[in-house]
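Report on the structure given below.
As you look at this complex, bear in mind that one protein chain is not there, while each of the others sits in place.
Order of writing sets the chain letters: A and B. Residues in each chain are counted from 1.
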Amino acid sequence: MSAARYLVAWAVMLLLLGLSIWSAFLRIGPWQPVAQFGIAVTQAAIVFIVFMRLPGRPSLKWVFAGAGFFWLIFLYGISMADYLTRSGLPKG
Amino acid sequence: MTTLTADLPASYLTKEQTIASWLLTTDHKRIALLYFASITAFFFIGGFAATLIRLHLVNPAGTLLQPDMYNRMFTMHGIVMVWFFLIPSIPNTLGNFLVPLMIGAKDLAFPRINLASWYVFNLAGLFVLYFLFMGGVDTGWTFYTPLSTHYANGYVVAAAVAVFINGFSSIMTGLNFVVTIHRMRAPGMVWMRLPLFIWAIYATSAVMLLATPVLAMTLFLVGVERTAGVGIFDPALGGDPLLFQHMFWFYSHPAVYIMILPAMGVVSELIACFARKPIFGYAGMTYALMAIAVIGFFVWGHHMFTAGISIYSAVVFSLMSFVVAVPSAIKTFNWTVTLHKGRITFDAPMLYALGFVGLFTIGGVTGLIVATVALDIHLQDTYFVVAHFHYIMVGGTVSAYFGGLHYWWPKITGRLYSEMLARFAALLTFLGFNLTFFPQFILGYLGMPRRYYAYPPEWQVWHVLSSAGASILAVAYVLPLFYLGWSLFRGERAGANPWRATGLEWRTSSPPPAHNFARAPLVTSAPYAYNPEDGSAIAQDGAHV
Partner (left out) sequence: MSESAPRPAEQFADFAQQGEVAQLGMFVFIATEVLFFGGLVFTYYIYRHLYGAEFAIAGRDAKLMLGAINAAILLTSSLTMVLAIEAAAADRQRAILRWLALTVALGFLFLGVKGWEYVTDYRDHVVPAVNFLMKPGYGGPAELFWVFYFIATGIHAIHLTIGIGAVLAMMRFARRGRFTPVYYAPLEVVGLYWSFVDCVWLFLFPALYLLGRS
């Protein structure tokens, strides 16, 4: 039955929430943002695929759903090309 | 209103003529006319600012306007022209009118959102009028921080709010077009049979949707910083002014493609029709449109070469700026090749289209010049840049807009305009434009900075030439008001297809009925099935025209 699918997804989401809080206190240095981002992306994927019912007609939904996230890669990535290669930036 | 429609058969114009039926319409064709009224008003407001600027600059000492007022003038000119004229011009007037007709649909996907977008646009316009009458803004249309957030003494927040709200109108429009083009094409209208105008509107809409939200957030942060006095972009409090510029230009460079892509779409329609020849390299033209839209997002740093970004990122942005020129060049070559061995007639729309090709080429080539980092060190913030972007936006977009307006005027109004006066206006535009803006390349090369209210007297001759050209351009832009307006009352009745063109929009009456087509069209023919040998053509539904 459909409702079961949503309940399972909800339970998984709560587990991931707990995981994110637990891992926040682990001393993993530069991997911390990576872990948090990875958990957030997983949760977002569950929301889009299960709760927003992405699979199904029309399949064009996938393109629009992904477009915003995909486009952010350009904003972040190309801007970081500047921030990562600057030198002598005065600290506030 | 009844005089205008007196001898016209039943159409979207005659259906109902109360004010409420116009202000509450959901008919995309009426909404197009509502937008036409709004943007024409803003065109004259922005043009008024330009007039004052050019009058002021005739004199090297700059005495017509006070310095602070001069700053407010070029800011008003920029804000009004960019967001309240150029960006909505072709998409919201010609696009709104033609997209459903060209694809064989009854209306857009979301007609009420379409109407709402016009009200949102005018709400933004009210904020513009507010800050104009309250005394203006002096930061330039680019709102650079920390000038805009801490030191400017004008109505920055009101201007930011105006642009923020205007952005919603853009997003609503783009959303409507994208979904409509995907889902509401008539049977047989597959993607590779779509007119290039539709492809151009699609590419434009994608850019509107992906870029505008970032501008919205940027202006929101500027508003918060100015109002609350916190240091998001202020170096004194830890902020980075370049972060503002990155975010601002991430939108504002694609914005210039929002302004030029629809114009390119119009030009393809005009050249095919008046050369009686299919556009050369149709598939390449569609890829070029999409390539410009996408690559246009990777070049924004070329506005920041001298602002303090790292030299490595400058190289990346410069390279990408060269790459984005390639699809534009491909389009220019293809238009030119289309003309070769065509059966060319020089009707007014064609004159505007040919003017576009020449002026866009100059604008594009000078774009490559400023995209070269070494040259930009000298040319950044000079009149060279001013001339470059006016060649594209005015020589390009405005020429195409006027060309499209003339071309589809019979369809929209059911009337023919005076061809003689129209050709004269088109030629006057080309001459006036070049006289106005070519001297500005020279001024920039000589080193005259932009946004300066006074300059050394040895440069006066160039400014005088430019201002003289501006007066000619003004006549050329005002003239159509008269003969187009006159045609509404006394113009000859237009038939369904006075240009014998191939688009679906020409297969219904002029003006069209409210529901667009008597019967839903079935598309069987590629676009632009013109035969230059004898000038015959086949419309997209298979009929001989």
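FYI, contacts are C-beta pairs under 8 Å (C-beta built on N, C-alpha and C of every residue); 3 or more make two chains touch, one makes a residue touch a chain.
Because the structure is predicted, anything quoted here is derived from the model rather than measured.
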item: Visible chains that the absent chain touches, using the contact criterion stated earlier; value: A, B
item: Residue among B:G239, B:P262 or B:G363 touching the omitted chain; value: B:G239
item: Contact residue for the chain not shown (choose from B:A32, B:L57 or B:V214); value: B:V214
item: Selected from B:L64, B:V179 or B:A526 as touching the chain missing from the view; value: B:V179
item: Option touching the unshown chain, where B:P67, B:G229, B:G308 or B:P456 are the choices; value: B:G229
item: Candidates B:L13, B:L108, B:L359 or B:V545 - the one touching the absent chain; value: B:L108
item: Chain B, residues in touch with the chain not shown (by the definition above); value: 100, 105-111, 113, 171, 175-176, 178-179, 182-184, 209-214, 216-218, 220-221, 224, 228-232, 237-240, 243, 247, 515
item: Touching residues (missing chain, whole complex) on chain A; value: 2-3, 6-7, 9-10, 13-14, 17, 20-21, 24-28, 32-33, 36-37, 39-40, 43-44, 47-48, 50-53, 57-58, 60-61, 64-65, 67-69, 71-72, 75-76, 79, 83, 89, 91-92
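In this text, only the chains that are shown with their structure count from here on.
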item: For chain A paired with chain B, centre-to-centre distance based on mean C-alpha positions, whole Å; value: 37
item: Contact set on chain B toward chain A in their complex; value: 182-183, 210, 214, 231, 235, 237-239, 242, 246-247, 250, 297-298, 300-301, 309-313, 316-317
item: Chain B partner contacts - residues on chain A that touch it in the complex; value: 58, 60, 67-68, 71, 74-75, 78-79, 81-82, 85-87, 90, 92
